[in-house]
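Below you will find the structure I want to go over with you.
Right after this comes subunit A.
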Amino acid sequence: MSAPVLSTRALTVGYDGVSVATLPDLSAAAGDRIVIGGPNGSGKTTVLKTLAGLNVPVSGEMRGPMPGPRGAIYVHPSPFLFAGTGQHNVLLGAHGDAAETERALDALGALPFSASDVRTLSSGQRQRIALARALAARPRLLLVDEPETGLDAAGLDAWSRILRDRHDMAIVIATHRDVPGAARYLLSER
Partner candidate 1 sequence: MSAFVDALRLIVSGDTEVWKITAVSLFVSGAALAFATIAGVPLGYALAHARGRAARAASSIVHTLTALPTVVVGLVLYFMLSATGPLGWMDLLYTRLAMIVGQTVLALPIVAALTLVAIQRLPPAAFETASTLGLGRLTRLAVLLREGRTAIVSALLLAFARVFTELGAAVILGGNIRGETRTLTTVIALEHTRGDDARAMALGLILVVIALAVNAGVHSRWLRRPS
Partner candidate 2 sequence: MFALAAAVFGAACGPRPPRLRIATTTSVDSSGLLDTLVPGFEQEHGVNLQVLAVGSGQAFQLGRRGDVALLVTHEPAGERALISDGLVRYYRKFMFNRFVIAGPPEDPAAARGAASASEAMSRIARSGRLFVSRGDDSGTHARERQLWAMAGVSPQPAHLIETGQGMAPTLRVASQRVAYVLTDEATLARLADAVQLRVIYDNDPALLNTYAVMILTTAPARTSELADRFARWIAEGGGRQHIDAFRIGTRQVFFLWPAGLDAASPESTPAGVRAP
């Protein structure tokens, strides 16, 4: 058993000191899959952003990687792409590594439209670029918020392959759905 990538104890998340949700203690190592479930408004996004190191916890303990390459990467439900091409975005995630960029685009089947301006892409394509951008950073901890909302059929395929094959990273998903082999944590409605 490898050392955990992420572990929390009595973690309460929220904004500006106002708590939104309390998370059951969790621990994840490379290859682990964790699903954070719960009704809309139960704080799934806040939990993910906190685990990603983008939000300061209200209380409790958390050990996890810093945001960035080889660290924690968070993917928005409807992702923000920077102006330019898909390629440009993924290259930003890869911090300039062209080979890594190519691999990540390929993994999402995004190579055919990677040279297009992101403003011309469909929402499914945008989501795939965003996932490729996250993968290109080779995170140890990948946090994906509601991936199935925007993904198209090809994207969903690629996404399930990633969940199945990428044992180099722990993946935390906020979703209503079941993910095979994932530990499931439910947040209750406030």
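If you want to know what made the cut, all candidates are chains of the complex that A comes from, given by their letters.
Assume contacts are C-beta pairs under 8 Å (C-beta built on N, C-alpha and C of every residue); 3 or more make two chains touch, one makes a residue touch a chain; residues count from 1.
Note that this is a predicted model, so its numbers are computed, not measured.
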| item | value |
| --- | --- |
| Candidate touching subunit A in this complex, from 1 or 2 | 1 |
| Of all residues in subunit A, those that touch candidate 1 in their complex | 49, 52-54, 66-69, 71-74, 76, 79-80, 82-84, 92-93, 95, 119, 133, 137 |
